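The following block contains the structure, expressed as structure tokens.
Up next, chain A:
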Amino acid sequence: MTLLEVRNVTKRFGSFTAVDDVNITIKTGEFFTLLGPSGCGKTTLLRMIAGFDAPDNGQILLDNKDIIDLPPEKRPFHTVFQSYALFSHMTVADNIGFPLKMSGKTSREIKIRVAETLSEVELSSFSHRYPHELSGGQKQRVAFARGLINQPRLLLLDEPLGALDEKLRENMQRELISLQAKANVTFIYVTHAQNEALALSHRIAVMNQGKIEQIDEPSRIYNFPINRFVADFIGKINMLDAQVIEASGYHLKLKVTGLGEVMAPVREHVKIGDQGILAIRPEQVRIDPLGSEVAAKFQLVGKIKDFLYIGDVTTYLIELPNSIRIEALQPNSFPGHAKLFEIGDPVVVSWQEHSAQFLPD
Partner candidate 1 sequence: MPLRHFFLWIISLLVYAFLYIPLIIVVVFSFNDSKLNAEWAGFTFHWYKVLFNNHEMLLAARNSLIIAVSASILATILGTMAGLAIHRYQLKFLPFLAFTPVAMPEILLGVSLLLFFLQVLNLTLGMLSIIIAHTTFCIGFVTIIVRARLQGMDESIFEAARDLGATPWQTFRHITLPLIRSAIIAGALMSFTLSIDDFVITFFTKGVGEPILPIQIYTMIKVAVTPEVNAISTLLMLLTLTLIIIATRFDTSMLKGDSKQPR
Partner candidate 2 sequence: MVLTSFRLPGEFGGLVPIHILSEDANENPGLTIETYQFFFSDFIYFEIFIKSFAVATLTTIICIVMAYPLASLIARSHKKFRHLMIMLVVLPFASNFLIRIYAWMIILGPESTLSHMINSILSFFGIAPVTLLFSPFAVLIGMIYVHLPFMILPLYTNLEQHDPILLDAAQDLGASSWQRFWYVTWPQSLPGIFSGSALVFIPVLGMFAIPDILGGTSDIMIGNLIKDQFLSTRDWPFGSTLSIMLTLMVLVIVGLLSWLARPGTRTI
């Protein structure tokens, strides 16, 4: 069921177009993420949904009713700010009770609800502390609790984990997922961290320069990026310049600069002569010692140029003929070995045809 619809929304600051004709539909109960590099317009879009900024064009519809003219306090949404925006002159309990107080609840009711919420987020013993007496993770939880206490239709989160260290961030990610499920509130989450987006979201909208590049489920965003930007922004990927020379049935025949003819799965709206890239994820690239039996149809001989050991995996940089370089990722499932190959080793590089993709420019 559609909860919120952003229709043809544009926002300009002077001559700079921050959000450019954006269309998004958000379903009830969804964890929806706006992902993009800083300055891509994701926070501006969030602020327009919250009501802090008004779009220059377009509509924002809640339950099919335009809410552009509603001030932030009249919209049944709450925001969790990057800086948490806790009221420094109020205790934890007063902060969490603030939305209830504003909606005119009695102090008795506020007290009960706040106590409930505090125990839910395991902060009961902190109710009389001030924000400056809390740790980063505790402030975070207060901000979530404050945003969720009066069951908003939509919770907007603006890089809420940005200020936390990595370990804590991972814990908070889990907590967020369970929090959303428990509270049964729709989330719109803004982040520039692609791994966070992949881990948390039901759907992701990848934004760039004010425009939406792709909206899809995390696994589809990762495995089937729609264009060069999305492929490059999400995870690591090898990109080789290519041109379509044949398109028939399920296959594309590509001419890859320096490597010759390579096959790739067909995709819509691609015709002979199109320029673009052949994209393949490092973990899809297989490397074997020279001379071993390799089943894949496509294979090349190369040389190990460099490697990077990061514990669970090792990334190898391989030089192919004509100085073309490609990265391959190998899991280190055999303890005791940092690497399977040495620099200078000749290897066979191969991949399955369906794991490579042609992305037109």
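In this section, contacts are C-beta pairs under 8 Å (C-beta built on N, C-alpha and C of every residue); 3 or more make two chains touch, one makes a residue touch a chain; residues count from 1.
These made the cut because all candidates are chains of the complex that A comes from, given by their letters.
Source: prediction; values computed, not measured.
**Student:** Would you mind pointing out which option among 1 or 2 touches chain A in this complex?
**Tutor:** The touching one is 1.
**Student:** With touch defined as at the start, can you tell me which chain A residues reach candidate 1 in the complex?
**Tutor:** Chain A residues touching candidate 1: 50-52, 71-73, 77-79, 81-83, 85-89, 98-99, 101-103, 130-132, 146-147, 150.
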